[in-house]
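Pasting a structure here, questions to come.
A single protein chain has been removed from this complex, and every other one stays in its place.
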Amino acid sequence: MLDPAFLFAGILNGLLAGGIYVLVAVGLTLIYGVLHIINFAHGSLLMLAMYAVFWLWRLLGVDPYAALPVVIAGAFAFGFVLYRLLIGRYNHGRDENILLITLGLSIVFDNAALLFFGGDTQTIDVPYAGTFVEIGAAFLPLPKIISFVASLLICAALGLYMAWSDTGKAIRAVAKERQGARLVGIDVENIFAISYGIGIACLGAAACLLMPTYYVTPTSGHAFVLVAFTIVVLGGMGSFVGAAVGGFLIGITESLGGLFLGEQLGQIGISLIFILILLFKPTGLFGSKA
Amino acid sequence: MLEIASLRAGYGAIEVLRGVDLAVGAGEIVALLGSNGAGKSTLNNNVSGLYRPFGGTIRFDGHDIAGAPSTRIVEAGLVQVPEGRRVFPTLAVRDNLELGSYRRGKAARAQNLERVLAMFPRLKERLTQSAGTLSGGEQQMLAIGRGLMAEPRLLILDEPSLGLSPLLVEEMFGLIGQLNRQGLAILLVEQNVVQSLAIAHRAYVLENGRIALSGKASELAEHPDLRKSYLGH
Amino acid sequence: MLEVRELSKSFGGLKAVDRASLDVKPGEIVGLIGPNGAGKTTLFAAIAGFHRPDAGTVVFEGKPITGLPPHRICAAGMVRTFQITQPFASISVRENIMVGAYHQTADRKRAMQEAESVAEMVGMTDQLDQRGADLTVAGRKRLELARALATGPRLLLLDEVMAGLNPTEIVEIVGVIKDIRQAGVTILLIEHVMQAVTSLAERVYVLNQGRMIAEGTPAAIADDPQVVEAYLGHGAAKVLRA
Partner (left out) sequence: MSRPLLLCALGLAAAIVYPLLVPNYLVNVGMLIFFTAFIGQSWNIAGGFAGQTSFGHVVFFGTGAYTSTILQVTYGWNPWLAWPVATAMGGVVGWMIAVLSFRAGLRGSYFALITLAFAEVFRILANSVSFTKGGLGMLIKADQRPINFQFKDPIWIYYLALLLCIVSLLVAWHLTRSRFGARLIAIRENEDAARALGIDVFAEKVKVLTLSGAMCAAGGTFYAQKYLYIDPWIAFGVDKSVEMLLVSMVGGAGTIFGPLIGSFTLMGINEVTRALASVVPAFKNVQPLSLVVYGIMLILIVARLPNGLMGLFARKPRNA
């Protein structure tokens, strides 16, 4: 029989992982919700951001948490420019085209990383990495708790920005009613680029929060791609609340799947959820229309 | 105020407007009439900068705005309330109105909001409701309210009576008259010929991309060709 | 030939078509008109199997076809065109029409011959090698007609073939449609260009806000007060005398 304390620890671990997933998925769902494009380069961009955090630490000794503002700003700028120069220009009215372009980007990023950084696994040594906190029967690493709290705070800040600022409102307006937005004088193309930038900025934040406990290799992004898509599809494409709920659900599923089915087979849950949702409830839990 | 000369426009390879001349003076209500597919919405969308015209000029206050981006046109005070309302369905009524002053009229946002809400008390009751849950008539008021938040100097109303009950249609035309009496110039694009002619100073009838008739509204109402342009007979 | 009875179709509470009925007899050209948003295209889509109707029946040549998928309806001998033309952009006009012709035969040679003879009928012989994407608006409209015709239908549903055409092009396409009828194809058409409807259709149905409000000859329709009000607004019938 399974020890309930064991189960509790599993769920807790899943929740903690879910915090980061939420952040990654919020970026993806924002991009989808506003631009109606699927950003296949999401994982690779996260990987690049993780390398940025790694090199900031290795070369300049910047603590990953201290790097947050810089990496977030840098990621935003990178996303903004990427959209302006490439993604915004060439959809030719077919959504697969953007999927293919972002696939092309991920091929370029992954292999450029391999070329320049090599295939070795890179980690950051921070003094607080070995600190654990005891909650019930579970021992949880302090950085994971920090990253969990910080992800939620960043998501909340983003939520407030979307609710209260003019730009945030304009983003939400553009998501559903582009022509109406143009007619009140919103520069829709600019809002698109800003939205893409914010989506990538979320990845920058996630990278800072991940690095103290995680490692980076040129294929690190892969682990997150299908997970992020699954969360977004589960929650409903374009839905923020959905991304949040989906992030935690997937975090827990993964954690418990690993517990019951073992490390290898445990991952199957994610893909199966993804397939089943697409086949039987493509609107997800909170989506309005697929 | 608005002067359009030999405007040619369309979508892709389709030429919808084949040389249109039209003008709206300060303080006027001008009605733009015509059956479906005559090119009324194409005209609006080119004036508002959603599309780039193929040729011709569009002048607003003497400046050529043909092909200028919509952001600049709104900034200049030429605001369109589009057909089908185009409100932001997931945003609250208040947010919809506030976004009306995204590009213009931001400084006086609070006063303008008061003014618009005084004009549409029904919107005041629903400030926190999302716009998608409003009825058709309420959405139309919201769309007009949103347009007014930009302190327009010329307001284009595209089919404001479409889909409204006869009672609401009366109310809508009353409102248009009221806005005009406050000094606002209005280009009214309508299918509802009789009521539009009753309220407008001058009118144009668009037929297959060209102006088929134009003149004083009172005279046009009597014109035998008006009916023919709609019913072919 | 075609009997539509009490057909209804709603989208999220909005009744786009509300118990509409119409009949088409063999050899006729029948018009379906109505102001913007009247539900004409929705009615067409429901007849041709693109939307499943909520209620009502569609009978074609005595066989019930309500709710059948479009390819089954096409196989029964009824085919529609689209208001916004949908050419297969990257292939030639000949290949476009052949897609329709393959409905009648699996043989490539015969499909090609059929495509060429249909092209001649709609006046596209010179454009057979042009890409679908490179056609002018008038060319696209003709292609739309030709492809549908190549499937060998007995009833053709035409959705605004004249929208976006200039007066000369309208005259030409009216001629083409008359030829098609002469060749034995019955036609039901949605149209905005009233002059064209008047010169083509023997009978006209008028749809307004999802309901069928009138039926008759084009001349009679134009005098119907309900129709006048639908087109020109409330009170128009009194104000505007013929």
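In order of appearance the chains are A, B and C, and numbering begins at 1 in each one.
Keep this in mind: contacts are C-beta pairs under 8 Å (C-beta built on N, C-alpha and C of every residue); 3 or more make two chains touch, one makes a residue touch a chain.
This structure is a prediction, so every number in the text was calculated from the model and none was measured.
When the full complex is examined, the chain removed from view is found to touch A, C.
For the chain missing from the display, the contacting residue among A:L103, A:A138, A:L152 or A:L285 is A:L103, taking the whole complex into account. Taking the complete complex into account, A:Y90 is the one of A:F6, A:Y90 or A:F132 that touches the chain left out. One chain is missing from the display, and on chain A it is touched by residues 38, 86, 89-90, 92, 94-101, 103-108, 110-112, 114-115, 118-119, 218, 222, 226, 229, 262, 264-265, 267-268, 271-272, 274-275, 278-280, 282, 290. Residues of chain C that touch the chain left out of the display are 48, 50, 69-71, 74-75, 79-82, 86-92, 95, 98-100, 102-103, 106, 108, 111, 127, 129-132, 134, 147-148, 151.
Keep this in mind: only the chains that are shown with their structure count from here on.
Among the remaining chains, none touches chain A as well as chain B.
Averaging C-alpha coordinates per chain and comparing to chain B, the farthest chain turns out to be A. Our note on geometry: chain A versus chain B, Cα centroid distance of 43 Å, whole angstroms.
Between the Cα centres of chain B and chain C there is a gap of 32 Å.
Remark: chain A and chain C have CA centroids separated by 49 Å (rounded to whole angstrom). The part of chain B that touches chain A in the complex is made up of residues 48-50, 69-71, 73-75, 79-82, 85-91, 95-96, 98-100, 102-104, 146, 150. Residues 35-37, 136-137, 160, 163-164, 166-167, 192-195, 197-198, 218-219, 221-223, 227-228, 231-236, 239-240, 242 of chain C touch chain B in their complex. Looking at the complex, you find that chain B touches chain C at residues 10, 13-16, 18, 35-37, 159, 161-163, 166, 169, 190-196, 208-209, 221, 226-227, 230-233.
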